[in-house]
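Complex shown without one protein chain; remaining protein chains in place.
Our next item is chain A:
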């Protein structure tokens, strides 16, 4: 019996572990090793150069520009996306007209809103990025022709062509495509909060804003925190939007360069695979730091209800 059990365990785990080991674990381990070499990726020869890559990284202006952009994305994207997600979810669940005896009610048609908000989430990021590339087109794009149509002909920004604006355009697309996910996520959480809590608070003279900060947010805290980590990891990636949509890509003048795309160009365009993995290790460190900070700062007593 015991023998049979172990054979069964081994039989079920062997193939998944083998595939995972070959295609995920081993490349990660190799990446860390290659970050200490001068490997080009073009030929099998390379030398171990110690910390040379890391010293080069320290003095690489483009690297620091990318880190700066990643940090900005990391600060702005989760804040705006989760803020809007919470706001809309709260409106859906509590913003409705009073009905019968209920102190709070969801708005009519909240199901339809959720369906529509979720649209961008099921589309490939490639489709979304291409769509907005056209929308941002300064001559024939949807945005500028809309501005002309409402009489703002003099405004017509260059959008992705303007170095001061391009990164914000990237962020807007990422917010646009992710808000729906958080609305649905938070909405599911909010609908499981007992209505009595709101009733009691409103009877005691609290207004809706107070109920949000005193009831909704504390009870949703775990979900908000998980969402924050998700969105942060997305902000640290943002490869597809930058690669497909921006001018250059990564431009104009490095104004939308991010770590993931810089790594990609170093590895697959410039033949500097060793240095690219060093950039990747830096990205890994930033990711782990971020997740650690969110988990640490966000730690609160779990509320059972």
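Here, a contact is a pair of C-beta atoms (placed from the backbone, for glycine too) under 8 Å apart; a residue touches a chain by one contact, two chains touch by 3 or more; residues count from 1.
Going forward, contacts and distances are computed from a predicted model.
Novice: Going by UniProt, what is the name of the one chain that was not included in the view, given "Carbohydrate ABC transporter permease", "Ferredoxin", "Cytochrome P450" or "YciI family protein"?
Specialist: Missing chain, per its UniProt entry: "Carbohydrate ABC transporter permease".
Novice: Of the residues A:123, A:155 or A:297, I need the one that contacts the missing chain.
Specialist: In the complete complex, the chain left out is touched by residue A:123.
Novice: Return the single residue from A:62, A:76 or A:217 that touches the missing chain.
Specialist: Within the whole complex, the residue contacting the unshown chain is A:76.
Novice: Since one chain has been left out of the picture, which residues of chain A touch it in the full complex?
Specialist: Chain A touches the missing chain through residues 4-6, 8-9, 11-13, 15-17, 19-20, 22-28, 30-31, 34, 41, 76, 80, 83-84, 87-88, 91-92, 95-98, 103, 105, 107, 113-127, 130-135, 139-142, 145-146, 149, 168, 171-172, 175-176, 179-181, 184-185, 188-189, 202, 207-209, 222-223, 226-227, 230, 233, 236-237, 239-240, 243-244, 260, 263-264, 267-268, 273, 276-277, 280-281, 283-284, 287-288, 291.
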